[in-house]
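In what follows, a structure is listed as structure tokens, so that the remarks can point back to it.
As you look at this complex, bear in mind that one protein chain is not there, while each of the others sits in place.
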Amino acid sequence: MTTNAPAPLLEVDRLKVSVSRTVPIVEDLSFAIAAGETVGLVGESGCGKSLTALAIMRLLAGNLSVTSGSIQLDGEELTKLPEERIRSLRGDKMAMIYQEPLTALNPVMTVGAQLVEVLRTHRKMSKREAAARAVELLALVRIPDPAARFNEYPHRMSGGMRQRVVIAMALACDPKLLIADEPTTALDVTVQAQVLRLIKQLQREANLGLLLITHDLGVVRQVADRIVVMYAGSVVETGTVAEVLGSPRHPYTVGLIAARPSGSFAVDAQKLVEISGSVPSPEARPKGCVFAPRCPNAQDDCRASRPHLLPTTGSHELRCLHPMPASTPLSAPVGMPS
Amino acid sequence: MTTPAPSLPEQTPQTGPRKVPSRAMLRYILRRLSQAILVMLLVVIGSFFLIKMAPGDFVDTLAGTSDLTAEQMANLRARYGLDQPVPVQLMYYIARLATLDLGYSPFNNAPVLDILVKRWPVTAILVVTSVSISMVVGTLLGVMAARFSGKPVDLGISILMLLFYATPNFIIAVILILIFSIKMNVFPIAGFATIASGYTGWEYIRDVAWHLAMPVTALCTFFIAIYGRIGRAAMLEVLTLDYIRTARGKGLTERRVIYVHALRNALLPLVTMAGLQVSALVGGAVLIETIFGLNGMGRTAFDAVFQRDTNLLLGVLFVSSLSVVVVNFIIDLLYMVLDPRVEIK
């Protein structure tokens, strides 16, 4: 456990992402990732997880933009970098794995060409060198017969294989930060575990900072060191996996854990009926605590003003005026991964 | 593992370029061939009934140009099967055209096929150049409009496209002639090449290009508008897709994202349109060739109408349709090269 670590690899501080520069979707979002650390970013779909990832990569499209706050990668302020510099970081120092392997690759280019491209963009390599390295990368992500697959078009590969290609592409230039946005959600259940294990292993070997975005608490428990729980655009609870999953304090986190389908930690929207009501739309967020309308513990002070994210014990932080008691008995045993 | 397209053999890892199964290929060719035959059959049957609807038959036309006795006319009718019942005549007609016997042109005193073989290259050059130029220029304009969507560049291009789309090619031709031939005297007003210039090699090609600059431009504008509008829409669509985000996430330059990743995909719907364009261009060539005095098939059709030369007129229709069918086949093959997802089924 690193208590007195040097400056973290990635530091997101009070980040605000808005639509049309007026309606905030992500608000007051802060977290940090150290080198070699895996942080799980958890929440229901629509809570702003993916937007956070795109904001870090500066890939926000259309009318979305970062309106305040800072994102620092190795001490460099990403939100203010000129476009040219941010482009040289993308795919090099920071890279991303996407949710949909079926659509993440260009259908009219071979897998090899798409790998070679990223190598030649960031490294001075001849075509031949890049091709050789690309085959190595395909082997690294355990694609059988990488030399033959090099000339393959994406549509002739399965979802799992394509996701491996996307991973190889992300790791091509030895990034320091890897963002994985629901990397296994779209895959077959049997393939999910393999791909997840692969990501985790490669992360350990390269000492990567990994931001793992997921709605699956089971995945987080398996691979993450720390966990950030998001609700309606901001962090409601954060800490080590043991702290948060072992002793959840925020009513939302408790609801999430309780609502998971039996046997897994996946947050299934349908099971969330246990938390009554639904996530407020960004335009209709209440003035006070955003979770108050659905919260069993909510009182008048919750609706009056928005609580701050405050430390409790250890690295455990909480945004709640009336949290659950520290030793909430849980219906299912939640704890350290075995 | 992968689930390959149904008609494909399991990919063995060692193979280099993928092999197309010959039976599927054969089936594909047969299907295309039957489609082509249907088009040509439609042209032929249509032509036949047009002839039947026309006032007077072929012998009447002949009688108009030379003195024939009633007996001679009856003999001729018997010889050409014109005394047979209509379905039999139709069969004769189809059989005749199937052997590329397009009949005789009394006015030109030559077989129709011979005339058209001579006139064909002019139209082919005109149409192929126009298709290529309008595709390239139109697509580039569309890409630019999409790239700067909502900005002044986009608005300017959109207005230009709207004007090009609304202006018939013969009006563009007249405007070009007025400005560049009559007022400024930079381009020749008519003809395919300078007559009796003795140019050879590159000089000849330059001369022809000089002569074709205005006709090609006039023929292009409408199609530039079509490619521009569809290209813009296709590009805007493609730019929202996941793999574009992946490409940006790899740190590629915006140029590379647009021209390598997006454009190749946006081109696909444009290529499928090229077949229809060729067909429309062949039609447009009638006006352009007539205006610019180019001796191609379009001009031949125009002349044939006024010489009451039905064989020649329908011959032009036949040969043009045949050419379009062949071009469509080539475009299909091109599409397969551009889009690896298309497999022969």
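In this document, chain identifiers A and B correspond to the written order of the chains, with residue numbering beginning at 1 in each.
The criterion applied here is as follows: a contact is a pair of C-beta atoms (placed from the backbone, for glycine too) under 8 Å apart; a residue touches a chain by one contact, two chains touch by 3 or more.
The rule is short, and it goes like this: contacts and distances are computed from a predicted model.
One chain of this complex is left out of the view, and of "Tat (Twin-arginine translocation) pathway signal sequence", "ABC transporter permease", "SARP family transcriptional regulator" or "Predicted Zn-dependent protease or its inactivated homolog", the protein name its UniProt record gives is "ABC transporter permease". Listed by label, the shown chains that the missing chain touches in the whole complex are B. Across B:166, B:209 or B:333, the residue that sits in touch with the chain not pictured is B:166. By the touch rule set out above, chain B reaches the unshown chain at residues 35, 38-39, 42-43, 46-47, 50-51, 53-55, 162-163, 165-168, 170-171, 174-175, 177-178, 182, 275-276, 279-280, 282-284, 286-287, 290-291, 298, 301-302, 304-306, 310, 313-314, 316-317, 320-321, 324-325, 328.
Going forward, only the chains that are shown with their structure count from here on.
Chain A and chain B, compared by their mean Cα positions, are separated by 53 Å.
Interface of chain B with chain A (complex): residues 1-4, 11, 13-16, 240-243, 245-253, 256, 260-261, 264-265, 268, 338-341.
Against chain B, the residues of chain A that register as touching in their complex are 57, 59, 61, 87-92, 95-96, 98, 100, 103-110, 117-118, 121-122, 144-145, 148-149, 151-153, 155-158, 161, 166, 169.
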